[in-house]
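Complex shown without one protein chain; remaining protein chains in place.
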Amino acid sequence: MVARDWQGELTALFPAGDLTRGSDGFFWVKVDKDRLRDAVAGLKGLGITNLSTIIAEDMREHYLLSYPFLGAAVVTLLVKIDRDRPEVPTLAGTVAGAIVYEREIRDVMGITPVGHPDLRRQVLPEDWPAGVFPLRKDVTMPAPTVAPQGGDK
Amino acid sequence: MAETIHLPIGPQHPFLKEPAKFDFDIQGEEIVGARMNIGYNHRGLEKLCEERNYYQCLYILERICGICSHSHTTAFCQATEKLLGLEIPKRGLYLRTLVCELERLHSHLLWLGVAAHEVGFDSLFMLVWRDRELVMDALEAISGNRVNYAFNTIGGVRRDLSEEQRTKLLEMLKPLIERTGFYANIGTNEPSFLARIRGVGKLPKQRAIDMCTVGPFARASGVDRDARRDVPHAAYPYLDFKVITNEECDIYGRVLVRVLEILESCKMVKQMLETLPEGEFVAPKVMRRVPAGAAVSYYEAPRGEDIHYVRGNGTEKPERVKVRAPTMANLEAACESVVGSFVADIPIAIASIDPCFSCTDRTSVVLNDRRRGRRVTTWGELRTYGIDWYRRNRGIHF
Amino acid sequence: MSKAAVLVPELLRNLATHPVTRAFPFEAAVVPKGFRGTPRFRSENCIGCKVCMRDCPSDAIHIDVTVIPPTEPAVEGQPAPKPKKKMTMTLYLDRCVHCERCAEVCPKDSIYLDEEFAMAAFSREALKIVME
Partner (left out) sequence: MNALKVALYLLVFPGFAFQSIFSTWLEWLDRKLYARMQNRRGPLYTGWSGMMQPVADIIKLLAKEDITPSHADKKAFAFMPVLSLAAVITAGLYIPVWHLSSFNSFEGDIVVVAYLLTIPSFSLFLAGWFSVSPYSLLGGTRVLTQLFAYEVPFFLALLTPAVMSGSWRIARIAAYPWTGGHWWVMPVQIIAFGVALLTLQAKLERVPFDIPEAETEVVGGPLTEYSGKKLALFRLQKDILMYVGSALVACVFLGGFKGGLLLGTLQLVLKTSFVVGLLSVVRAACARIRIDQIVSFSWKWLAPASLVQLLIVLLIKAKGAM
């Protein structure tokens, strides 16, 4: 199944500049935030529909969202989100599986999926303070007062 | 129309082996709505990995889940080896895949027993777990421990397989295949067991594809997807095996898929043992500092495809480790498959995806960034913050 | 397609066979060779390089190097007798995860894991073992 090299189809879909290929044959595609939806629709056309997860990272100058898709080929969409407008269009319409992961990135990174059907707490406890997004670099935790227990180390 | 009652199940409940909360809206005996709420088993493991060097991360990631510990270390090693650009000797790949398949065997047998127990079929539970000991003893002999095998290391495996162990393993396979055939016969013929699993927890194929479900749960709904064949890793390119799917779309189908996968894994273990190449089993010179860059690695764990994303920053410690366990992908679909069946079917429907909540709840909390700017918090401070928070807010003194 | 009571012949056969469960505390549990039990210390090989301390994932090992001043007086001519170093290992067994990383990474093979697995204790201090 993997023998068919997907280089041809993918270069047709994405501008050459954004498409890079890792040593292991996985594709990394830089995608602009607004063109995310039709990029996913394009992948769906090729039969690559299984969104594995959404990885959110704080790269200090901007946030980076990676959308790894597993199908006949492995394509990861990289979406840069600038810090002052932390939103991303939701994929709930085209890929139902994305609902869970979009809730997760909203909880931990504060990137709100615009148009998400059912934004609930996914990972953090209900009484987690609203404004604190733990994965961000500039988050501050109140200094702990209790000394660590256990053994004498 | 009976009014809707809200039935909360979990986080502590007899059928839930691990904490997870499900909210069901039921009318009479029928379930009309289901929502899930996870995060109760969250231990900040990924945060821990960022303070340990790559070798130490192995032993932390191994403890994400008790049943599929080898899958997490395999995926993590593959991602790190991609960053290092390492070439693994063939014998190392074979031994790593051998323990992968042995783990799939004992994980599927474990699931068959737990599923039987969820429907009150305790005899099958006891018998299946008795025969699972064959695989557990084999794993203990090979790797030195029944559960956390610590068999993987970056660049290959840590122990070699002696000739005597190889023959003992080959002998173990015959009774295992015969017993699994017997359980396949029981699973498909015992009327009271069939009554509980046939037609329950239905998930149509199109819905399975949309919800991006993975592993035997998706394959039982006809989705032909298996990371071992789509993204060949470890020694899978050298082995020929069949990807088992069927069109049942219900729990009966999932029992069938898992039992046939046990037989398929036995065949693969036999193949690997017979064609075990000679030579080195670990890459000789492995650098401790991993160059900067990011790598994604896929591995077909017993419950589905397991994704590890490792970003290195040139130091000994990983910058970011993201683990997405297979149960995370299946949970939402499992909740949906319960809607429409009876209250009595909740345990078996949820158990049919073989949930492993310890895998699902380990997203990182705070990023430690010693080099580039203010130090935020370390794992130790995070731990004391938790203890302190519970003491202040809940009055619980650990 | 479904045969009733398909499990009964197997159940009745089990009545005749001996149960497989072992009464563990009263019968010994057999453990295969190569089982990863409790780390043991050979102080004569140890050179005090503390690689094991650094690489232990759960900070369960602590090596102390004590320098013993030479007893006989310094004699002219010969080089002064070198002070001997004595290494002791304190093992926090409540934190050890038995991963055998210390034994693997030690250059002088001075740590090995034996096959002792029943090590429960009533207090954490009892699990802090000092080995010469």
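Going by the order they are written in, the chains are A, B and C; count residues from 1 in each one.
In this section, a residue touches a chain if its C-beta (ideal position, glycine included) is under 8 Å from a C-beta of that chain, and two chains touch if they have at least 3 such contacts.
The structure displayed is predicted, hence computed values, not measured ones.
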Touching the absent chain when the full complex is considered, from B:Thr4, B:Ser192, B:Gln206 or B:Thr275: B:Ser192
Per the touch definition above, residue among B:Phe121, B:Tyr236 or B:Phe281 touching the missing chain: B:Phe121
Interface with the unshown chain - residue positions in chain C: 5, 7-8, 11-12, 14-15, 17, 19-21, 23
Positions on chain B where the hidden chain makes contact: 13-15, 29, 116-124, 126-127, 130, 190, 192-193, 195-196, 342-347
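Simple rule for what comes next: only the chains that are shown with their structure count from here on.
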Interchain centroid distance [CA atoms averaged], chain B/chain C, Å: 28
Residues of chain B whose C-beta touches two or more other chains: none
Chain B - residues contacting chain A, complex: 35, 37-39, 42, 82, 85, 207, 209-214, 225, 227, 229-232, 294-296, 298, 305, 307, 309, 311, 320, 322, 324, 328-329, 331-332, 361, 363-367, 369, 372-373, 376-377, 380-385, 387-388, 391, 393, 398
Chain B contact footprint on chain A (complex, rising order): 1-2, 22-24, 26, 49-53, 55, 57-58, 60, 66, 68, 70-72, 74, 76, 95-100, 104, 108, 120-125, 127, 134-137, 139-149
Residues of chain C touching chain B in the complex: 1-4, 6-7, 10-11, 20, 31-36, 55-58, 97-101, 104, 113
